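Removed: one protein chain of the complex. Kept in place: all other protein chains.
Letters A and B mark the chains as written, and numbering starts fresh at 1 in each.
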Amino acid sequence: MVCCLLKKLKGLIRSRSIHVSVVNTGGCNGCDIEILACFTYRYDLEQYGIYYHNNPRKTDVLIVTGPVTEQWKDKLPKLYDKVPEPKAVVAVGSCACSGGIFNQDGGRVGGGAAEFIPVDAEVPGCPPRPDEIVKAVVEVLPTFFRRWEFERGGGDGR
Amino acid sequence: MSFQDFLNHILSREGVRRLLDAHSSKKYTVKPRRFRNFPTIDLEKCVVCGACADACPVGPSDGKPPALEMTDKGPVLHEDRCIRCGLCAEVCPVSAIQVGTLHEEREEVVKPPKPAEIAVDPDLCIGCGRCERVCPSDAIHVIDGTAEVDRESCVLCEACIDACPVAGAIKLLPMDVEELRRCWTKIVDTKRREVGSR
Partner (left out) sequence: MADKAPRGVTVIDLDTGEEKPISHHVPVGPHHPILKEPLRIKLAIRGEEVVDCKVEMGYCHRGIEKIMEGMPWQKAAFLAERVCGICSHAHNMCFIGAVESVSEGEPARRGLFLRYIVQELDRIQSHLIANAAYFYSIEHETMFVWNMNTRERVLDCIEKITGNRILTGWNVVGGVRLDVDEDTLNEVIEVLEEKVVPDVETYRKIASNDPFIKMRSRGVGVITEDMIRRYRVVGPQARASGVAQDIRTIEPVYPEVGFRPITRDHGDNLDRILVRYDEVLQSVELIERMVEELPRGDHRVEMKVEGGHVVNRTEAPRGELVYDMEISRGGVVKKATIRTPSVPNIRVLEAIAPGAPSVADAVAAYASLDPCVACNERFIVIDRDKDEIVFSGKAREVLRACRSKTS
């Protein structure tokens, strides 16, 4: 009982203070700019308790944009390992979902981020509007962190 | 009472409550006008000519289909590949594909309806001009011996009915209830969309 309460409390606190880090794995910058726009007045993700840090060792969430290029294929899993444990990955833009327009004959990119690291949410669109990003992030992430203790359990995560 | 409810109860100040409610907020689900959305394919209209699949700039690669794949049942859209360029909608010969709201004209301005209207019986009107004199909003005028009402500026004050010397020449006709309800639903919808897009 006490354990359950403790878990709930942990989840509640985690879901109210989420720090994100944006990784551009070789996209065209369009998605990055739209994510940056989410943190300014008009869309203001910080009112939901989501903060922008860009330091992978301090963050809970990696937001991946862009197709995974040749140079990033080994670096992206490394970066993912550096994020401390309750962690989620959001792929923003059709590039990060599936390689997008660059993943066709002649292109030198891997598929989406999901081929290299586990991805929890995808926001398709090229680029998605800030509204769409805000909606996806606000709907998925707090629930994810609230339930994390119960579903994944501490320690033996993915 | 669950633990979270308990916490909510403690923290029920306005700002904190908003924060807690934010996760179920549906405010962002509505798209603004004129944004280019994912294409919608009307399979009823489609003649399976394959023009859209040819035009799609996102080609196939090993393991991944093109964004608009042609199957024997018709075109299938893969949303995670689509870049929302709108070429498929441009080339479709039967306009079975529509892209978001890009090709739409501007929406007309919807004004709240009036619950009733002032009607003048032209047979009974004698064109004395008393109504014109008493009208506070300058909405009724005598033209060619008959009074005519400008519905836009009329405020339904009924001053003209009182002033008219002929009984029954000017009447107040209430609007049909069904009609009224339809108008109001439309307005509320539009307003909600505007608020959502802001």
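Details
Basically, contacts are C-beta pairs under 8 Å (C-beta built on N, C-alpha and C of every residue); 3 or more make two chains touch, one makes a residue touch a chain.
Predicted model, so just to flag it, every value in this text is computed and none were measured.
Touch with the chain that is not drawn comes from one residue among B:68, B:87, B:149 or B:170, which is B:87. Chain A meets the missing chain through residues 22-34, 36-37, 40-42, 53-56, 66-67, 69-72, 75, 79, 101-102, 104-109, 126-127, 129. By the touch criterion stated above, the residues of chain B touching the omitted chain are 34-36, 55-57, 83-87, 101-102.
We take it that only the chains that are shown with their structure count from here on.
Distance between chain centres (mean CA atoms), chain A to chain B: 35 Å. Against chain B, the residues of chain A that register as touching in their complex are 5, 8-9, 12, 16, 47-49, 94, 97-101, 103-105, 107, 111-112, 122, 124-126, 129, 131-132, 134-135, 138-139, 142-143.
Chain B contributes residues 3-4, 7, 19, 22-23, 25, 28-29, 31-32, 35, 38, 57-61, 63-64, 66, 78-84 to its touches with chain A in the complex.
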